[in-house]
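A short write-up of the structure that comes next.
Apart from one protein chain that is not included, each protein chain of the complex appears where it belongs.
As written, the chain order gives the labels A, B and C, with residue 1 at the start of each chain.
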Amino acid sequence: MTNECFASLEDYRSLARTRLPAAVFDYVDCGACDEVSTRRNRSDFDDLALRPLVLRNVSEPCLAAQVLGWQFPQPLGIAPMAFHRLVHSDGEIATARAANRLNLPMIVSCMSSIPIEDIAAESPHTHLWLQTYIFKNKDVTRELVRRAEEAGYEAIVLTTGCPAPGKRDKNIRNAFALPEGVHAANFQPRNVVVHNNPIHSVEGADLDPSATWRDVEWLRRQTQLPILLKGIMNPNDALQALSLDVSGIIVSNHGGRQLDTTESTICALPDIAAAVGGRLPLLIDSGFRRGTDILKAIALGADTVLVGRPVLWALALGGESGVVAALKLLGDEFRLAMQLAGCDSLSAIRRAASDILRSRAMLRK
Amino acid sequence: MTNECFASLEDYRSLARTRLPAAVFDYVDCGACDEVSTRRNRSDFDDLALRPLVLRNVSEPCLAAQVLGWQFPQPLGIAPMAFHRLVHSDGEIATARAANRLNLPMIVSCMSSIPIEDIAAESPHTHLWLQTYIFKNKDVTRELVRRAEEAGYEAIVLTTGCPAPGKRDKNIRNAFALPEGVHAANFQPRNVVVHNNPIHSVEGADLDPSATWRDVEWLRRQTQLPILLKGIMNPNDALQALSLDVSGIIVSNHGGRQLDTTESTICALPDIAAAVGGRLPLLIDSGFRRGTDILKAIALGADTVLVGRPVLWALALGGESGVVAALKLLGDEFRLAMQLAGCDSLSAIRRAASDILRSRAMLRK
Amino acid sequence: MTNECFASLEDYRSLARTRLPAAVFDYVDCGACDEVSTRRNRSDFDDLALRPLVLRNVSEPCLAAQVLGWQFPQPLGIAPMAFHRLVHSDGEIATARAANRLNLPMIVSCMSSIPIEDIAAESPHTHLWLQTYIFKNKDVTRELVRRAEEAGYEAIVLTTGCPAPGKRDKNIRNAFALPEGVHAANFQPRNVVVHNNPIHSVEGADLDPSATWRDVEWLRRQTQLPILLKGIMNPNDALQALSLDVSGIIVSNHGGRQLDTTESTICALPDIAAAVGGRLPLLIDSGFRRGTDILKAIALGADTVLVGRPVLWALALGGESGVVAALKLLGDEFRLAMQLAGCDSLSAIRRAASDILRSRAMLRK
Partner (left out) sequence: MTNECFASLEDYRSLARTRLPAAVFDYVDCGACDEVSTRRNRSDFDDLALRPLVLRNVSEPCLAAQVLGWQFPQPLGIAPMAFHRLVHSDGEIATARAANRLNLPMIVSCMSSIPIEDIAAESPHTHLWLQTYIFKNKDVTRELVRRAEEAGYEAIVLTTGCPAPGKRDKNIRNAFALPEGVHAANFQPRNVVVHNNPIHSVEGADLDPSATWRDVEWLRRQTQLPILLKGIMNPNDALQALSLDVSGIIVSNHGGRQLDTTESTICALPDIAAAVGGRLPLLIDSGFRRGTDILKAIALGADTVLVGRPVLWALALGGESGVVAALKLLGDEFRLAMQLAGCDSLSAIRRAASDILRSRAMLRK
């Protein structure tokens, strides 16, 4: 597998579709219910048309992004996804090593298929952040955070907007279950087979539907690590986050895998950015596949973009080096998009935003 | 047939399509003429995007709905449909028993394929409401209402907007006629075979095209039962209804089976809700298939949602328990949608409506 | 061929497509260039959504339309089309007799395949109007008008917007030419075969690209018959027409067969109606296939609707009685649409227009 075979991240998807068992491909690929949100996450990018600026010196575009005090070479990171070993036996370790080679952060899901300590031990220099939930049994959350601290994780990403597992029609139709040898390595397996959402098959991993903003305050007291809130789609919630001691927001509809028919994240971003007014870092995920997608998110106020499914496609096809190649491809596209749009830094993109972005429908008031 | 096979109501449709005779499936499925209204009833839900709220305590969402003084466990009921025995030999009795098992109301069509008395006798605890028309011969209407009262029906649903039978192109092309053994059990059969709309084949069931609001007053005088007006699509008509002594309005374009190219009901709802201003209960039907559809209707002012065709698909596939499973699936989806949107009651949905609903085209003025 | 086989005018098209030679079907069916106007003529009707009114007495809807002092039982007529004998050997005579049986007007094209005198002689009671052009040789126009007067034609329809023959890509690709036995019967045939537009093959029928409003004045002086201007799409031209002594306007883009990418006629109608302000009768054609289409045109200010292609499809399939059946089907649909929308006369439609019509995009300012 060489990089030259792949013209785009979508090419990774096409090939992964032929290589993975159908039910596994669907598990990674699908959205909730009718997948309206998942499709909208992609199609809304096309509503935003670019008016490039020309004859700007773009010989050395600076793609560097500051997040939580670190500087990364690009405004890119790996979104949290469960069970990397579903697609490649090296699992999260390969992904983490790929992140390290590119010096990009990786958010490890608490539903990882390799214990979080092993990931950290096998890829000690990666910027690892741990994603977790507020579980019914708060000890589970507290213990995960403690383990993350000990293993050297640098931040905690608290997923919100998941008081219950999303409904994935394709998993139900496929009667999807985790294959032998893949399980939630940070938990004990439960002795039941439940379709739809594999989180059901994890002992102790019951999501707490009564979780509220007070639980964020509780989490804040459990750790000194920075806390990012993932799953914010509403400006009211962004304002709420501002009043707490959190370190950042991830605008996300979880790739359209939780509530169907939500807005796309790129459409939700501008109002959230306006509410936050630069007082908190804004990360965003869900549907990013092209360099111009990243450009548009930066223009509308995001600080960094997270990529999910393409990482698993690339992992399936080429393990660690597959992930490196895919992220490099996306980064190269972003670099080229900046040059062709006439912007030589993230702040240049933001300054030019109102000049270079035109929305036909989505942003019209 | 177990519930697990079906991920969505649409799955019931897909399987029913393979099991029912084509002309019967089409009779249930089709809309009038080019089916523009029928398609729009579905597609307009996608115009409404959700902005979920997070970290609200949604551990025990209360789905209870008050309608006409009764409380139902969910804002759900069964819309009136003719000839349930077309799809299952148990007909309306199975449907009524399913409604009873879930404690949801069922509106029995006066074109039922089992006499309304038998339905009530075989399922005595179901909340049964009788749907009727203003017939040319008012005695027919009066007699139906009297029989309903005696049989213990709790409300009368008067269908408006049907001064003449709708045109169903597919029925015409299929030369559809009621099969042997299925007839309008509350009427004497007419000795003619007429295609397009089976109501033509019922003796005495001639719709009165001269019916007006005065006939609602007439009906009001015939019974002490609450009267609901079904088929209101225009705010002017909603205002008219307010001036009469009726107990509720059902926003409906009859599943797109009467006038083609009407607005969808979800699109018509906001102006009607504004006109009514909470002074009358608002029910709505036509095109509801997903939990998020119900959430959107509640947010825009509906008190309860009625479901039609999916009940017949489920009845075709599994009789009484099929209907229970299908309605349970929809109810579970609605419960999950509330949780994922951050709302723990119908009134919470209404209070959050302007925050969580975004329309791209339909509601823009 | 009985009426019962056909649920809609589109059904006539589907069957005609299988019966006619492909090049003849295409000649009748096609629009100019990419057929954008032709498709838009249909799709724009769907942009207009109806909000029906209920419980109006619609037992005896009056469909009667006044045009040029005559009263017709419905606001319907037959649009001018060339060469009816292309699809049926009885040609325009059958069409005229069908019009007579329904007491609807027929506009005979000067490119008729039967001499206009023969049409009038064989169907003496039909309301026949003659369509003509301003030809390069004005004597040709003058002579046609004189012949029409003598043959008892009641009005002259002057086609505007055709200073040159439209480009029909399908005719070019099909190398379409009039088959043996079909020719412009009011003219001498030219000894050349020209594709694209058969008008090229008619001796003396050269359209005058220098024709102006002064030529309308000239035509006005040639005859006492009422003159209708066909092809008006612009409110400025409607105002111009008001200043001349013409008797009506036909809003038309010629079925999308002249300039491609024009507005649909239903979209152009409101501004023209506003400009005319009721001072001239407004007829409209291009794309009318359903009863609701007619309802919408009346609501937006049209007095009568003309139907073109469907008449030729029905003529192809059933001759005179085919045309009767097709027009009756459309008239019945219009009658039903009025009833279902709650309107019992054309003026009731107009009064209710702002209540019952909603545009999602087209009419938004």
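Operating definition for what follows: contacts are C-beta pairs under 8 Å (C-beta built on N, C-alpha and C of every residue); 3 or more make two chains touch, one makes a residue touch a chain.
Fair warning: this is a prediction, and the values are worked out from it, not measured in the lab.
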| item | value |
| --- | --- |
| Chains in view touching the one left out | A, C |
| Given A:23, A:244, A:340 or A:353, the one touching the chain that is not displayed | A:340 |
| Among C:95, C:262 or C:304, residue touching the chain not depicted | C:262 |
| Omitted-chain contact residue, chosen from A:23, A:50, A:244 or A:353 | A:50 |
| Contact footprint on chain A, counting only the chain that is left out | 4, 7-8, 11, 45-46, 48-59, 290, 292, 333, 336-337, 339-342, 355-356, 358, 360-361 |
| Absent-chain interface as seen on chain C, which is shown | 33-34, 36, 40, 160-164, 166-167, 169-170, 172-173, 175, 195, 208-213, 215-216, 229, 231-234, 236-237, 240, 253, 258-264, 267-268, 361-362 |
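In this section, only the chains that are shown with their structure count from here on.
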| item | value |
| --- | --- |
| Overall pattern in which the protein chains touch one another (line/ring/star/complete/other) | line |
| Geometric centre distance via CA averages, chain C-chain B, whole Å | 41 |
| Averaged-CA centre spacing for the pair chain C and chain A, given as whole angstrom | 58 |
| Overlap residues in chain A, where contacts from two or more other chains coincide | none |
